[in-house]
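What follows is a short report on a single structure.
Removed from the display is one protein chain of the complex; every other protein chain stays in position.
Chains: A, B and C, in written order; residue numbering restarts at 1 for each.
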Amino acid sequence: MTLGLLLLIAFLALSASIVVGFRRPRIWLALTVAGAMLGMTAALRVLLGGESGEWQSGFLLGGETLHLRLDGVSALFLMLVAVIGGTGAVYSHEYWADQHNPSTAPRGRVCWSALLICMGLVLLVSNGLHFLIVWELFALCGYFLITLDRERNGVRAAGWLYLVASHAGTLGLFAFFALLASRTGSWNLGPMRAHAELAPLFWLALFGFGVKAGFFPLHIWLPSAHANAPSHVSAIMSGVAIKLGVYGIVRFSGWLPIPPAAGWVVTGLGATSALLGIAFAFAQNDFKRLLAYCSVENIGIIMIGVGVALLAMTHGNAPWGRLALAGALLHVWNHGAFKALLFFGAGSVLHATGTREMSRLGGLARVMPWTAGLFALGTLAVAGLPPLNGFVSEWLLYLGLFAVVTGKGVTAWIAMPAAIMLAMAGAIALASFAKAGAVIFLGAARTQPAAQAHECGYWMRGPMLVLASICVVIGLAPVLCWPAVAGAVASWHPTWAIGEPPVSLVTLGSAQIALAIMILAAAAWLWWTAYHNGLQRGPTWDCGYATPRARMQYTSASFAGIVSGWFRWVLQPERKARRPRGDFPAEAIRLEHMPETVLEHIIAPVGGLIMQASSTVLRLQHGRLQFYILYVLAGLIGIGLFVFWGCIP
Amino acid sequence: MIVMRDLMLRLVLWLLLAPLLPGIINKVKAWVAGRRGPPVLQLYYDLAKLWRKGVVMSNLASPGFIIGPAVAWVALIGAALLMPLGPAGSVVSFRGDVLLLIYLLALARFCTAWAAMETGSAFEGMGAAREVSYAVLTEAAIIAAVLSLIVHTGSVSLSTMLAPSAGAGAALLVAGLFTVLLAENCRVPFDDPNTHLELTMIHEVMVLDHSGPPLAAILHGASIKLLLFSILLVQAVLPMGDLSPLAAAGALAVGVLLVTVGVGLVESLLARFAFRRVPLLLTTAFLLCVFALLVAWKGDAP
Amino acid sequence: MNSLLLIVVPLVGAALAALWPNDRTRPWFLPGFGLVHVVLTFWQFLNPPVVAPGAWLGFDPLARAVLPAVSLLFLVCAAYGVSYLRIRSERPNRVFVAVLLAILGLLSAGHQARHLGLLWITTEAVTLAAVPLLHFNNAPRAFEATWKYLLVGGTGIALSLLGSFCLGYASLHGGGVGDLTFTALMAQGAGLSRPWVLTAWVLLLVGYGTKMGLAPMHTWKPDAYGEAPGLVGAILAGGVTTVAFTAVLRVRAVVAASGAGPMADRTLLVIGLFSVVVAALFLLGTRDFKRMLAYSSVEHMGILCIGAALGAAGAAAALFHVWSNSLTKGSLFMSAGNIRRAAGSPSMDDVRGMAILTPRSAALFVAGLFAVTACPPFGPFFSELQIVRAALGSGHGLATAIFLTGLLLAFLGLTRVVFGIVDGRPRPVVKANSKDFVETAGVVAPPLLLLGLSVWLGLFTPAILRTAWLAAVTQLFPTP
Partner (left out) sequence: MSGILNLVIGLAMGLNLIALGSSRLPTLIRAVSVQGVLLGVMPVLMESERLDWRVLLVALATIAGKGLLIPSLLRRAMRAANIEREVEPFIGFVPSLLLGAVGTIAAVALARALPLLPEHVGMLLVPGSLASLLTGFILLIGRVKAISQVCGYLILENGIFLFGLLLIHSTPLLVESGILLDVTVGVFIIGIIVDRIQRAFDSLDTRKLTALHE
């Protein structure tokens, strides 16, 4: 079966699933998963088999002929779309089932399939006009998925913010593609590095795609959208949708020439995004918001890699660019896998307890062992700890950065701070996820719903298991992914072909395997010894405190207190505290709210100014006819002055 | 096979030697204070006793309570095995192994914190929070130090990175890394392993509820970490590669001993810092490492 | 001859409708004559007649490029009108139907007018004819709106008359013999007296700009669109404004022929951008979803002006936008009309949760919102993208930035209002009110059809339509 046929069948299967989605959930699921599998097969054939496809047809759409193309870069992202799309569909079968959400579940299924089609097409189309079409449709599908639960105000507000931000980005892309088309004379896309005059367009692309990717400070829509969406939607938004922003940047920095400053700016933005994103994440009390901010961090990490690759491109194609780009692209996969896993886990918790507030949970590990275990695995992966996949991609990225430093060129001045910020981000990520995992799953249940939680069913557990095994496999055998990543790097820049995986990657893989074995052995040994010596249960000692209560446990806010303090200048937390006073203090309160700083301290004031202008303008429409005629006169005089003023010189 | 044998040998060496260091430190402290102090091998006795004891596990705890220390222990041992040992070099050496080492330490930290949180105790939560928070700054300092070594040697593999002397920035690097060592191993002035005021502690408070073999694993892991940092510090500064094997071995041993004594002296002479000032000190350590980095950059630039 | 037929047939229909005795069957005149008109128009469209250069009236390329859109819009509105008038059976519809048909005839005349005076007469006639439609609801608010429409519109139209005189005088000054056909004026070219041409341009732009609803002369628009029935709004926004726009295009061609083209383009660009930004600011604050449509119309008139200012490529895109805007705006007006009728109030302070009460109209309204804010795959996306491309292609970077910012703000405002009325839980009053309104196929299918046409127009723009636009552009931008 040819590549094109595979993709066509996948497209047809997904289209059919749109049709049946309203009424027949099981057929929908089968078709969606089949479509995803077919897409995955196609992507794998490109990535591992080295095939690539380009299709053109005389069929006119919007006055442009259809032009599709699947190469290494797009296949890499297509793989992600297929995997998360398929697993998410399975997950939603239980998570957003018809019996719980009779009114929204059908819509959710249809939008899901449409989203997968649009995402796939974004990766395939090779025409600016068509790209914009599927891009915006993909954004709209995302909007309708985020706002599935429209009844809730918070969901609607979050969805609206997403929609507006996304539209702003799209308008940037309007300018980008329109300028590209007017400079090249056609909407057709493809490698055009030779046109040096196109370089400044990179900034437009960076803005347009950056809004979708959600790096700092363009991330304003991301936390609330990902937190308020249904969890399978959060998973695909966080795991895949924002990656398409990265795809845009990677794709067009590969096809178009880039300005010399691009690498510096992208690396800088990436490092900032990594550090500040995770600082925000750590401070959150809502576990889905925490995961969302963590996506900002991970996009930052990916952007560091992309930025270093761009630096390499402008500095004589230095070999370190390849390593960094490979790390970034691998991290695209890795982040997709573990972030989706974490969001699925979060969904399971949310499903079981009905709250996203970490400080209302606790002790879930005992009632939801599967979720807890898989979530813990996800936290290890997202914190970039060996022997899981997160570490591998960050390791590649570090190697790239270190290689820049050893090169001792001027580029080291951005690589050194980036490496240090990346390290700090890694440490805070560890802290954040130690906090998230511990506060949600460990200790005692803080509220009634947490105590009465239940484990999720097989439909939800299955996808989590799949994703967890992906995390483990990539971690233990990174060499397996190498051809895919290397192929993508090679198709990004033809002269950057890297054949064999670096020796150190192979060694790293064996070290990781050894580590995993040692961990299993040691755990078993220690457990056996403890068991053998006698395992007693008792209350938590807690230095002998007699009446411990669940609410006395360390909460998420107190856990994050120290680091949040360091980042107070950017976090701008809003605190409300009433300290206990007097000999018999009545009531003490301490509330902490973590606003989205960029949104509330930068966008909101600007928006306020615009709204002020708007209300001024509105006052002009006051209903008095006399003034309306005066406006006509004013228009006459104004235009008259404009016209005749222009004629004087 | 030789690699395996070598690894086994090193494993045994690390396992056996590590608990010596806390004993030495305690001896130094006792000596400065004019006491006799516990025997140097005290930790060995403790570990042996703990290993034979039963475990009391909180009602709230899940298996992570025991698995956590096991993973942490393995991670620290793994990190130790990556460390080149003077003239013997390292067994497993590859580009970027230094990162694996750093992240293994992080893994250990994560697992200790996780195990601590298992009990749902506020004290242990406090300790875990402090541990992971301060690590942010130490991690930055370590990466800065590593970067300075990378700049200096042009290599990203531990065995070659640590071979030459640290050059012009050596003093800065020693100061920075020594502070990091104190922080990472929870010694005075960051933490006081001897106090029993739970509110003021970091590491010790995390293990309040542990007992028996898991506690033994934690304590042993801590001693390995101390030894690891001492060796790292010594090798980073001394020109190991330039010395004859014997001299190198001797230098390493003496260096580690010196560091250990140094730690003991610091503990005897300094009081624990207020918590407010810990970040300040850590930032200082970070800056020292950054200066070392800058010196390395300047010093080696043509 | 056929071009006259386009005018006469609807006028005859109007006369017949006025004489027809039965209120219940009279509305069928609308789709009947609308259909005949569409057939005639498209027959003309496919077989473009040769227009004599000196003809006062003719189906010339510009009329060919625009009139079919108006005709189509009218037909769909007419179909909607049948169901609408059935709902409003309490109101006599003799005048309404007759005047609507008369307006169709006058619009055909206006689009085909190739003479300055004739153009003005038809525009004025359309303006006046629309009056009974505006106060169809016979409420004090409707009279107030009509009053403002008349006086502001009248002032504007008076200015355009003065402008026409000035242009005529400019022609006399250049040795003309008083032939006020556009062909003759353009042929005079640089012979036209420059000061008079510029004066004429200012007056005509303000005059016809008032009719189009460009800021700051747009003030009648929200009142009129807000109080008139939805389908009247659709025809005003999609048909009448179009006549004014073609008038501006024709006048611009004369001004350009006289050598003041760059100045004319600059003026159009500035007033277009001003309209877009002002409309966006209004959209951000308005709380009435029918008035919102009026402001959106102001915005789109601004977009048309921007397109017209960008040379041949931009003008072609603007003609494209005339089509896409007419069709999508028509759909929006109808679904908004449905919602208004069901809810009993046009204010978002009262109206919520229409997705529950009128699910189909609400869905159409949301789809129309995305259509009108240039989301694919609807027509406006393609036409606005072409305008952006033309703007960037001619080096108007700053203007594009302002334009796109305006679009974003308008998007903010529109989504705020639309989602505000569609989402949430309906109020009991509104709920009770909406019981009387049934979403029959008759009121849902027309807006749906228009949206479908908009999608078709965008994705599968027929080649012949593109050629028609390009032919019109050649008429307006003759290569010397």
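Note that a contact is a pair of C-beta atoms (placed from the backbone, for glycine too) under 8 Å apart; a residue touches a chain by one contact, two chains touch by 3 or more.
Since this is a predicted model, take the numbers as computed values, not measurements.
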Chains on display which the left-out chain touches in the complete complex: A, C
Contacting the left-out chain in the complete assembly, out of C:V131, C:A187, C:A312 or C:I356: C:V131
Hidden partner chain, touching residue among C:G285, C:G307 or C:G330: C:G285
Sole residue of C:F33, C:Y84, C:W120 or C:F411 that reaches the chain not shown, by the stated touch rule: C:W120
Candidate in contact with the missing chain, chosen from A:P191, A:P580 or A:G623: A:G623
Residue ranges of subunit A at the interface with the undisplayed chain: 618-619, 621-627, 629-630, 633
Where the unshown chain meets subunit C, residue by residue: 115, 117-118, 120-121, 124-125, 127-128, 131, 135, 139-141, 143-148, 150-151, 154-155, 158, 161-162, 165-166, 168-169, 172-173, 176-178, 180, 193, 195-196, 199, 222-223, 226-227, 282, 285-287, 291
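We adopt the following convention: only the chains that are shown with their structure count from here on.
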Distance-maximising chain from subunit C - centres being C-alpha averages: B
Most centrally placed chain, judged by C-alpha centres: A
Inter-chain centre distance, subunit A versus subunit B - centres from mean C-alpha coordinates, in Å: 35
Subunit A and subunit C, separation of their C-alpha mean positions in angstrom: 43
Complex contact set, residues of subunit C against subunit A: 147-148, 151-152, 155-156, 159, 194, 198-199, 201-203, 205-206, 209-210, 214, 216-217, 219-220, 222, 263, 266-267, 270-271, 278, 281-282, 284-286, 355, 370, 373, 375-377, 381-382, 384-385, 388-393, 400-401, 404, 407-409, 411-412, 415-416, 419, 423, 458-461, 466
Residues of subunit A touching subunit C in the complex: 60-63, 129, 132-133, 136-137, 140, 150, 156, 160, 163-164, 167-168, 171-172, 174-175, 177-179, 181-182, 610-611, 613-615, 617-618, 621, 625, 628-629, 631-632, 634-636, 639-640, 642-644, 646-647
Touch list for subunit A against partner subunit B, complex: 362-363, 365-366, 369, 372, 376, 380, 383-386, 391, 394-395, 398-399, 402-403, 405-406, 408, 412, 416, 419-420, 423-424, 426-428, 430-431, 433-435, 437-439, 441-444, 502-504, 507-508, 511, 514-515, 518-519, 522-523, 525-527, 529-530, 533-543, 548, 550, 552-554, 558-563, 566
